[in-house]
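Below is the structure I would like to discuss, written out as structure tokens.
Note that this complex is displayed minus one protein chain, with the remaining chains in position.
As written, the chain order gives the labels A and B, with residue 1 at the start of each chain.
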Amino acid sequence: MISMFEHIIPLFELVVVSYICGALFSLLFRKFGSGKPFFIPTIIGSIFLIVLSLKVIIDGSSLHFELAPDNVFSVNHFLIDGIAAFFLLLIGIVSLSVSIYSLGYIKEYIEDKHVTVFGFFFNTFILSMILLVSSNDVFSFIVFWELMSLTSFFLVIYNHENESNLKAGIIYLIMTNLGTALILASLLLLSSQSGSLSFESFRLSSDSNSAYVKNIVFILAFIGFGTKAGIVPLHVWLPYAHPSAPSNVSALMSAIMIKTAIYGLIRIIYDFSGVGSGVTDNHEFVWWGFLFVTIGAISSVVGVLYSVVEKDIKRALAYSSIENIGIIFIGLGLSIVFLSFDLIYLSAFAMLAAMYHLLNHAIFKSLLFMGAGAIIFRTHTANMEKLGGLVKGMPWTSLFFLVGVLSISGLPFFNGFVSEYLMMLSFLSSYHIPDILIAISVGFASAAFALTLGIVLATFVKIFGISFLSKPRTDIIYRIKEVPHTMLAGMGIVALICIILGLIPFIGITMITHAFNLQLPPNQTLFSFEPILSEFGASNNLSGLSLPIVLMIFVSILVATLGFLYVVGGRTKQRISETWGCGFGYFNERMQYTASSLSQPILHVFRNFYRPSLAIQSILYHSSNSYMKESVKIQISNKNIFEDLMYGPIISSVFKTYERTKKFQTGKINLYLLNVFVIIILLLVYVRLSP
Amino acid sequence: MIYNNILIFLSGTLLIATLVLVIKREFSEWIQAYKYQTIVLSIMTGVIGYITNNWEIYLAAIITFSLKAVIVPKILIKVTEKINYDFKNETTPYISIRLSLVVSTILVALSYFLTQQIQLGEDVIATSFLPVSISLLLIGLLVMIGRRIALNQIVGLLILENGLFLFTLSLTHGISLIIEIGIFIDILVGIVISSILIHRIGYTFDNIDDIHQNRESIEYTEEDD
Partner (left out) sequence: MMPIETSASVSGVLIGIIQFLVILVLAPLLTGIMRKIKAITQKRTGSSIFQTYFDIHKLMRKDEVVSEEASWIFRFSPWIIFSSTLVVALFIPIFVVYSPFGLGGDIILVIGLFGLSRFFLMLAGLDVSSAFGGIGVSREMMISSLIEPALFLLVFIVAVTYDATNIDTIVSHAAESSVLISASLLFSFFGFFIIVMAETGKIPFDNPATHLELTMVHEAMVLEFSGKSLALIELSQSIKQLLLISLLINFFIPWGISTSFSIAEMFVGLLAFLLKMISLGMLIAYIETKVAKWRLFRIPDLIFLSLASGLMGIIFLFI
């Protein structure tokens, strides 16, 4: 019956066609610069995509597609299984809301730019991600991977008038190409073992590969995909590229593009390496999980530490993406570690936590980037020091942004809390690990994880508090208006999903367990989820977390307090007046705490990490009197230890090598011929000598 | 079994006392915390004496208490009375206090990991106290490395010495009393000599910092802690 339905409505083809339409329309209808022709096909396509992926997840059966007839590579097959469908669902939801949002947001660029180019790349970008996730062979995987990288590169440098954006684009291009090379090497190594380019053959031959090959494949894939995911120390491109792109593109990149790297890693580890298949000895892979946890913990702490001192909203959000990817890596790593000790339920549970966090991050990070876009749309700046007081002019944007902030901070009733809860329970289960050293390391990693959560709260208090609350720091904000309805609708959709996933975790949990075919103990009820602290069976202690009921109690207490206060205290008046501030009086906007001063204590505590340097410049009225200062300028600048200590030496050594090779480039033909001559002689000798 | 639990609890208490020692910055606070640590140590010594039923160890416990928890702190306080406060207060340690706290937990994990290999058999005291004593040794060294001020390095030495004492005691269950008393007197003499030295240096140079502070270029001069 399912297949019948499939034949009646060719959903996958429809999805592809709508995105292609979106891309073509934007080239064809250059006259209609309003943006509607580009994004409406995208919206339709994303709805189809959501339906398609939900269908696959609910049915639990994978779908095969053939787009083109058999060609020379005989590889043009597409496969959508549960894992792919889960990622497709993410792409669908995010691209739906982002394209609705873009209908309004594109007006930012309509006056002085070719929005048609934007529409073309935007649609191609999403389409390449969809096809990448559903591709079933090395050839199409790499082609769409490169297409995704290239289109996103062009979107990053869309604002190419700005020199720094071009630089960001170049850094991004270099890093992503390095990553692609490694991924290609890893996949080709697999195909050399199986003798075919098709993923199907990888699955079949997964158990026969030697552990040596598997380890090499893993290392290559880990670095390659890790570059795209933005793990520390391969993250350098991310904080440049994400803020440079237009905000809707940043939302797409941060919410789903970096997740495709996680998709690739899951495919390689769980699908092509036979981890957990029962045939191979899982214990060999414990160091994979350990690497994941370590890198994840480092990424999350480093990401959030950079995020908290950042003044630019979009850069702060970009760093926060690094942190969230780190958390997802921790979850995946715990899953692998548990699996290698044959703790199957715990492994499934940790996987669930990681994937729930992935889902959440896609949702709330797109919301936050769209909110940042809304700020830029009205104020044309992302610098927090110039914002403030937006909550009065933009009430809806601020409400949606607040939902995003509450979610990402992991506070109850919002989705971030659920995944962090699941992550914490996975950490608590680590005491089942028989290896003491690994168990203790996981315990230390849990401290890093919790530190991350603590600083995330501070980060987003700062971002929301400085940009939306208090007095406006520039005059333009006094006259600010709310953004167009389409933008609000785009943000509203994801904000709603944040609340739904936060209040009824059951939905997300069921979806993920279906998609990934996870074996969780069956004692789940509709509104509560009973996690396993100890192994299923023996002493299954319950800790039912029924968030809707907690919320009901919360609200009823709120109402009861309201009533109680009016009964006891009677009616009292409220008077609006100046800010008191201990009676000092006369406050202006420059006397408020700024973004950098707000995070200064944290900067001070971790100053060995930031390595801040302070430059004080004072201009005196008269050189004889050093106490009478006309003005004082203080500048705190932080060293970026990764760029200065790691990439700096590498880049400078590369340049040194170039300098040396310059000597051969004299311009004399004779010398070049000599080079060729020497090489030929050497080759001939080598051929003769080799057996 | 119950002994085992009590011993592990005692080693936990000793480690907490050591942690409290590590976060101190000011010399008199150091001495105070060192006193607490030594009191815990002498209780541990007493417990070892009770388990092994050896009166010499009881005596060692009493000597430990009276010498290291009473006399040594008194001497140290007395000699350093007149030294300028700036030279007793650790403001810019080489290894920050927070880092040294985290590193000392790693050292504890390390010493438990290292001693796992050693076959100690049924010896309850050795199995529970040996790792703690090694971690005390390591933490003492860490403190000596990390601190800039010479006075505070003496306390690092004292932690190290406490670790050494526990180490020998847990492995041998009390060497001959004569030797132990000899060691105690050795410590006393060491403390007296070093305090005389501190005293003299303090008067002569009015600065007992082991390295010239002005050679350090401090990048972030806003506020040191």
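Definition applied: a contact is a pair of C-beta atoms (placed from the backbone, for glycine too) under 8 Å apart; a residue touches a chain by one contact, two chains touch by 3 or more.
Only a predicted model underlies this, so the values are computations on that prediction, with no experimental measurement involved.
Looking at the complex as a whole, the chain kept out of the display touches A, B. Within the whole complex, the absent chain has one touching residue among A:376, A:428 or A:620, and that is A:428. For subunit A, the residues touching the chain absent from view are 388-389, 391-392, 402, 406, 409-413, 417, 421, 424-425, 427-428, 431, 436, 439-440, 443-444, 446-451, 453-455, 457-458, 461-462, 464-466, 469-471, 528, 533-534, 539, 541-546, 549-550, 553-555, 557-558, 561-562, 565, 568-570, 572-582, 587, 589, 591-593, 597-602, 604-605. Where subunit B meets the chain that is not shown, the touching residues are 2, 5-6, 8-9, 11-13, 15-16, 19-20, 22-23, 25, 97-98, 101-102, 104-105, 108-109, 112, 223, 225.
Assume only the chains that are shown with their structure count from here on.
Touching subunit B in their complex are the following residues of subunit A: 436-437, 440, 604-605, 607-608, 611-614. By the touch rule above, subunit B contacts subunit A in their complex via residues 96, 98-99, 109, 113, 116, 219-223.
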